[in-house]
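The complex appears here without one of its protein chains, the remainder shown in place.
By letter and in written order, the chains are A and B; residue numbering begins at 1 in each of them.
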Amino acid sequence: MKFTNQLTVGVALSLLASAAFAYDADWKRGRVYYRSVCTSCHAVQPVGTINPSSKTKAEWAAYLKGDKHAKGKDTVKQYVSKAYRASIKSGNKAAEKFAAVPDQELLDDIAAFLTKGAKDGDAPASCN
Amino acid sequence: MPTFMRTTLALCCAGWLAATGPVLADDAKPELKPVKLTTTADHTKFKELQQVFNSGPEVTKACLRCHTEAAGQIHRTKHWKWEYLNPQTGQTLGKKTVVNNFCISVASNEAACNSCHVGYGWKDASFDFKSEENVDCLACHDTTGNYKKPSGLAGNVVTKDMEFPPGSGKILKAIDLSKIAQKVGKSSRDTCGACHFNGGGGDGVKHGDLDSSMSAPEKEVDVHMDATGLDFTCATCHKTSSHDVAGSRYTPTAKDSKGAHLRGKADNGNPATCVACHDNAPHKKEARLNQHAAKIACQTCHIPSFARGGIATKMTWDWSTAGQRDAEGKHITKKDAKGRIIYESRKGDFTLGENVKPEYVWFNGQVTYTLITDKIEKTGQRTPINKIGGSPSDGKSMIWPMKVFRGSQPYDPVNKTLVTPHTAGNDDTGYWKNLDWDKAIAVGMNTSGHPFSGKIDFIKTEMSWPINHMVAPKEKALGCVECHSKDGRLAGIPGIYIPVRDNNKLLDTVGWAIVFLTLLGVFGHATLRIVTARRH
Partner (left out) sequence: MSERIYVFKLFERFWHWSQAGLIMFLMLTAFDIHGTYTIFGFEKAVAYHTIAAWSLIGLWVFAIFWHFTTGEWKQYIPTTEKVMAMANYYLFGIFRNAPHPFKLTQLRKHNPLQRLAYLAIMVCVGPLIWVTGVLYLFYDNWAAWGLTALQLEWVATGHIIGAFMMLAFLIAHVYLTTAGHTPMAHIKAMITGWEEVD
């Protein structure tokens, strides 16, 4: 009985700890960044806009993990970095608003939005 | 046994240490523990929500265990009752009762329409409005964006993949209620929008100033909701108290002369008006514009057009052309060049519009509906679904922008009333399945409990929607010349003198005649002088 109690406490503590300190991705912030930074640039580039629903969850996960932008010419992370946001913030309100967000958090937000909006996601999404 | 326990405990502790390791290391810095700042309660931590939910009401029961008064509060609202007694006109309104010229009416179509009810299971008149567990908390409090109430299920949710309609081969995917329940939060543009963006049966169809472009809009679309700017949610203006959302289309505030709201002021009115924040004299540089604001609603100049977010709104709907079939007897769908549907056998012809200039009328906030019990006459004029009250001289009216939605819909030419057809439904009498007005109207009128002669004709109607949202940045507000010109936006507005629009023709004629005669005299005189000077 005593051990069981200790066990419960242990489990509860570890649950609490992981819940409190794991970053809780904000898909809505990811949505704004994806549309206002990624899409606004893609719309005028030869690639055109890329709907989240054009890839599956697995494909998006692989894309983000591979971290290859423009067929490997540069990285995806670079376009989510604070440095990049600082470089475009004078002309991009989303970059300005999220200027201070840690890179990994913003990347997680975008990943959450893409996972949600993927072809097989919970709510397939277009760019607009 | 104790060994196993100890090992487990050790493992848990190790996990805990691993998880907290970085935090403990951070303890060196005088930083505060990271917390969620948007709420005081992290619902993932609540045991009541750490379970599998097989239906919506199960979630609600869990919510009510702590939020004991919430359902009772919801029970008092329009969102729940779909019934509203207009104190000005004495009319009983609400979605349950009114007839419009979109999908016409709810009665007999509950299973479809009531996917937008804040409840579970309203499939017919037997619905229990006293039920607490049938209140739908998640419709407004979901933050995941994954909560869905498919049409046809009477507001219920899908917790196991199912084929719907049965035999259609279409699969409705299950949603994870547990995850959604653990992530509840404040209402958002997405939650309100799930219904209000889709009024009339699709994105942007009904309102024109509300569509999915406003879920994360740019500044150009809505200066207040601008996702990278002010980022208002709906509730920022529609300030909600005891679950009762402020602002109403049944009794709108057409003229708010009470000034900006002060906290605690006893007579604070509707918090959703422009004035509630901006006060009655908001123009700092051009005081002249404040005078304009005495007769012109803010919306008139500051919402230059609606449906600006790239999503078209329906402007007309002609039910009288519904029912056509192709050579094989199948339903037809026609699309325009942009791929938007402009004809469906089950609905008739539509026209759509983007960046639509509103129509303008004097409006005093009084809206009188043509109800199913009201007698109507087929005349040369359109029957108003909702008559907009107002006049230039009643002291209560302002010039308002409206989306005027025009249509032709079935009515009973013998009883001289509108009718409530049974449209949606996977049954033999649903018009959308069988395209048979006789059956559809007979069943629908029987359900709504009103007499039907059996004769059917179509009557032209119009419905006015005051435009409130999609407020443009101030640089995009209407310029003077939009109204101060012949045939400007306010060309048809009576009872007010608008310089340029109302230039007096007689005065202009006489004025120019005097100028012309003066010139003639001058030239005549000069000519004579020249001629006579030569002679001398």
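Here, a residue touches a chain if its C-beta (ideal position, glycine included) is under 8 Å from a C-beta of that chain, and two chains touch if they have at least 3 such contacts.
These numbers come from a predicted model, not from an experiment.
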- Check the whole complex and report which displayed chains the hidden chain contacts. B
- By the document's definition of touch, the residue of B:Gly310, B:Pro392 or B:Pro499 touching the omitted chain is B:Pro499
- Message: One chain isn't shown here. Among B:Gly310, B:Pro451, B:Pro494 or B:Gly511, which residue touches it?
- Response: B:Gly511
- Query: Of the listed residues B:Ala41, B:Ala125, B:Val414 or B:Leu528, which contacts the missing chain in the full complex?
  - Reply: B:Leu528
- Item | Residues from chain B at the interface with the omitted partner, ascending | 287-288, 290-291, 294, 479-481, 484-486, 497, 499-500, 502-504, 507-508, 510-512, 514-515, 518-519, 521-522, 525-526, 528-529, 532-533, 536
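Heads up, the rule we're going with is that only the chains that are shown with their structure count from here on.
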- With chain centres taken as the means of their Cα atoms, state the distance from chain A to chain B in Å. 31
- Note on the structure: Touching chain A in the complex, chain B uses residues 2, 5-6, 8-9, 12-13, 15-16, 19-20, 22-23, 33-36, 42, 44-45, 144-146, 175, 188, 190, 213, 216, 218-219, 226-229, 309-310
- Item | chain B-touching residues of chain A, taken from the complex the two chains share | 3-4, 6-7, 10-11, 13-14, 16-21, 24, 27-28, 31-32, 35-36, 93-94, 96-97, 116, 122-123, 128
